[in-house]
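Here the complex is missing one protein chain, while the rest keep their positions.
So, subunit A:
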Amino acid sequence: MKPLLEIDQIHVRYGDMTALRGVSITVAESEVVCVIGPNGAGKSTTLAAVAGGVKPFRGEVRLNGTAITGRAPERIAALGVSLVPEGRHIFGSLTVDENLAIGGYMRNDKAGVAADRARLLDLLPRLAERLHYPAGRLSGGEQQMLAIARAVMTRPRLLLVDEPSLGLAPKIVDQIYEILLDLRRRDGLTLLINEQSSNRILNHADRIHVLRAGVIQLEGRAEDLRDGDAIRHAYFGFGHQAPAAPAALEAAP
């Protein structure tokens, strides 16, 4: 199948610091691909490079075969790429409804926008009950759902999701994944998801990439990586018999 997204050997720098050194990831239509990696690995940078938030100084990002490297974020959004960023970035002073509306403004089909809004509110009754609240008053889990719904309102073909489970209780995380996979089933949505840990994502993703220090250390089909040894090795950069992982990563691979 022809890939929807090709990230081809991209290098990204912040000042003197090189965050990505030749990262390549391809995602086919309707695939769920996950990037896992520790803090500072370059996961968010990878998604930002696709969405137009940072510009790679080498390499190319292609959407459906067309290079989009260095285009403005709003132009990339118009091509069907939508980002659910790390930390959610909800517009806290806008109402829940206005947050959703923002996602629909760039579309021309009024009827489609209304239908998507109704469908998402059906899927997310907690948002429907709070439509006219300032979005900043929602709980973390509700904000994450709003961030996803808002991104879906743009009718993306490719949804980029940055650490959807960050700071949320396991039960809520399950719900979030249910929503994401439901959207994929119904709309054929293609997903590229970042996570710090692989334990949940192994059940949901088709393919996994392990990113560390700006380099893809390992890639493979989720089912081939189930046992976890290869992932652990790639993730930490040392053998699995090594001493205990730092506390923050304990729960990780």
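Note that contacts are C-beta pairs under 8 Å (C-beta built on N, C-alpha and C of every residue); 3 or more make two chains touch, one makes a residue touch a chain; residues count from 1.
The rule is simple: contacts and distances are computed from a predicted model.
Trainee: The complex lacks one chain in this depiction; which UniProt name from "Cytochrome c oxidase subunit 1", "Fe-S cluster assembly protein SufD", "Lactate utilization protein C" or "Branched-chain amino acid ABC transporter permease" does that chain carry?
Mentor: Options "Cytochrome c oxidase subunit 1", "Fe-S cluster assembly protein SufD", "Lactate utilization protein C" or "Branched-chain amino acid ABC transporter permease" narrow down to "Branched-chain amino acid ABC transporter permease" for the missing chain.
Trainee: Which of A:V12, A:V27, A:A49 or A:A77 touches the chain that is not shown?
Mentor: Residue touching the chain left out of view: A:A77.
Trainee: Could you tell me which of A:I7, A:V32, A:A51 or A:L189 touches the chain that is not displayed?
Mentor: With A:I7, A:V32, A:A51 or A:L189 as choices, the missing chain is touched by A:A51.
Trainee: Counting contacts across the full complex, list the positions on subunit A that touch the omitted chain.
Mentor: Counting only subunit A, the missing chain is touched by 51-53, 72-74, 77-78, 82-83, 85, 89, 91-94, 98-99, 101-103, 105-106, 136, 150-151, 154.
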